[in-house]
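A protein chain is absent from this complex, but the other protein chains hold their places.
All chains are identified by letter, namely A and B, in their written order; residue positions are counted from 1 within each chain.
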Amino acid sequence: MTDCSQNLIDAREVVQALERAFPSAHIAWEENLSPSAQHAIVLDSEHALECAQWLKEVSPWEWDFLSNVTGVDWTDEALALQAKARIKADPSVDPESLPKEGYLEAVYHLYSIKNILGPLILRLRTANRENDVSLPSLTPVWRSAEFQEREIFDLFGIVFEGHPDMRRIMMWDDYEGHPMRKDFVDVDDYEYEPTPHDAVLKRCQERFVDPANGR
Amino acid sequence: MMTESAASLGPSFEAVASSTSPSMQGAERMEVSMGPHHPSTHGVFRMDVELEGETVVKLKPVFGYLHRNHEKIGEGTSYLGSMPYTDRLDYFNSMTNNWAYALSVETLAGIEVPERAEYIRVITAELSRLQNHVCLIGFLVQDMGALGTPLMYAFRERERILDLFESLTGARMMCNYMRFGGCRCDVSPAWLHQAQQVVEAFPKFLDEFEALLSENEVLVSRSQGVGALSQSLAIDAGITGPMLRATGVNLDLRKAQPYGIYDRFEFRIPLGDHGDVFDRYMIRILEMHESVNILRQAIRDIPKGDFINPKAKLRGFKPPVGEAYGRIEAPKGELGFYLISDGSPKPYRFRVRPPSFINLTILEDMCLGQTIADAVIILGSVDIVLGEVDR
Partner (left out) sequence: MDEGLKSELQKAGIFTTTLNDLYNWGRGNSLWPLQFGLACCAIEMIATSMSRYDLARFGAEVFRPSPRQADLMIVSGTVTKKMAPQVVRLFKQMPSPKYVIAMGACAISGGPFKQGYNVLKGIDRYMPVDVHIPGCPPRPEALLHAIMTLQRKIAQDTLHQNRRKEEEVERIAALPVPEHGSHDLLPPKHDVLWHPEPVQRS
């Protein structure tokens, strides 16, 4: 009765159709290990925009509705955990084929309103988490990505090339840093916690300087 | 639509309107920042508007004044611990927020929900939809100038529904009621009886409300033809909910991709013709009538059984590795939760797909060429709640 996987199509069919349409692109099917069976398609940055346009305008499924754009910060440790889970689920998987170095990712959930299908999940990955963090913007194809890609830029730092208005959306313009990243350290604001415990107590014991005695 | 009495008062309305039409030469450009503290922006929302005379030529929304970091906090909180936070997203409808989140986790972990729990979920969600739409109309009409009175009527009905929520969950607004695999507690026959009384009394209130509003000259003239939206732009911009249905696109997730047991209920989906403010207003009125239908059927048909899956594990809940995107038809649009799990008790990524935020994508398009007073009611008709827009 609780079934979000209705109207799911086999993403492998879409991958095959994309490979036929764009033979030089690197397109991969990625399994979703959970019972939700919402498998994903990983696109490469160079061909992502044309693949997106093809999916919307030319493909037989007519993916006209972009529902959700999410940013994800994959650290090396998280990827290692994922790899372990994949190998456990399917021992025939080649460990070398799984990503090891962390990256930032943008995940797109597409639906077809005309044919009542979905979700189709596209994933675009940056090269690394430090300096090569740009991806093509899919706003020219689906306008609903406009604000969501701005938010990913603000909170994760992915720069979307081709976006009409690439600037911060949630934090103020002078803010530095990308708060949703896993290595984000917040400012010291907890020293006056009345009942500190666990991580907060540890942090303020390490970093708090009592103004009375300067330690 | 001008009545005889209005036409006989002097120069015709049309003649006066054209002499102050937006194409007047020599009007200066003025930049106005509406908000974040503004009586009509429905929360802390700011719009940087550039005006030529009174016409909007540019409108840039500014977000983030209520950015409360739900997603970051969600990564540091257990799955069950995030349930009260979802109440605070769209703080009018805590039940539907809870349901969307519970649905996503159930999709992620493959948890079944018993039948009685599904019926309870439908009943609470539709009650939530009723009070959301009626309050929204109250606020929208307040923006048009009816300062307070329809809102008073709306809140009077809302209090009755909140009484039901309070007796069921203990809280008026932040109900924290759904759990993974069902609901937190069972509904008693007395509660169902009380709910039935509220539902039976609602159509009479709706008729009274409509009699005051739907044929009101001011409402009709201020909302017809204002803020029109085309179907293709709406689909392209990811608009969902009553805004999308006002343009004529037949997409209601309760019918298109039914979740829960919505496929058992008979109800219609109202659609609009022009996509303007009046259509959005009428669709919400009609949706309330349909919600009353659904509620009648649900209260009549609710079976006996478990209110939660007996095998559902709540404390120490660790879903399998993987991800899931679950979405429901919340009163404001498509509310979705995208969860990435790494097998630990806390999610790796907790993402809320906010309908209000995405519905604002075309705010500028709808407001261009309209007067600034119309921009206010267009914003009101989009139905935003800042807790959801900014998360």
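Criterion: a contact is a pair of C-beta atoms (placed from the backbone, for glycine too) under 8 Å apart; a residue touches a chain by one contact, two chains touch by 3 or more.
Note that this is a predicted model, so its numbers are computed, not measured.
K.L.:
Among B:38, B:58, B:264 or B:346, exactly one should touch the missing chain; which is it?
P.N.:
Residue touching the chain left out of view: B:38.
K.L.:
Just one of B:58, B:72, B:264 or B:296 touches the chain that is missing; which is it?
P.N.:
Missing-chain contact among the listed residues: B:72.
K.L.:
Quick one: say which of B:32, B:173, B:220 or B:271 touches the chain that got left out.
P.N.:
Considering the complete complex, B:173 is the one touching the chain left out.
K.L.:
So that we can see where the missing chain sits, which residues of subunit B does it touch?
P.N.:
Touch set of subunit B with respect to the missing chain: 36-39, 43-44, 64-69, 72-73, 76, 84-85, 88, 91-92, 151-152, 155-156, 158-159, 172-174, 386-387.
K.L.:
Could you list which residues of subunit A touch the chain missing from the display?
P.N.:
170-172, 174-177, 179, 184, 186-187, 189, 191-194, 196, 201, 204-205, 208, 210-212
Quick note on the criterion: only the chains that are shown with their structure count from here on.
K.L.:
What is the distance, in whole Å, between the centres of subunit A and subunit B, each centre taken as the mean of its C-alpha atoms?
P.N.:
The answer is 27 Å.
K.L.:
With touch defined as at the start, can you tell me which subunit B residues reach subunit A in the complex?
P.N.:
Residue list for subunit B touching subunit A: 63-64, 67, 69, 71-72, 103-104, 106-113, 115, 118, 233, 235-239, 249, 251, 256-261, 319-327, 334, 336, 338, 340-343, 348-349, 351, 353, 357-358, 360-362, 390.
K.L.:
Residue numbers of subunit A touching subunit B in their complex, please.
P.N.:
The contact residues of subunit A facing subunit B are 1-7, 32-36, 38, 64-68, 70, 72, 78, 81-82, 85, 107, 109, 113, 116, 118-119, 121, 142-148, 155, 168-172, 179-180.
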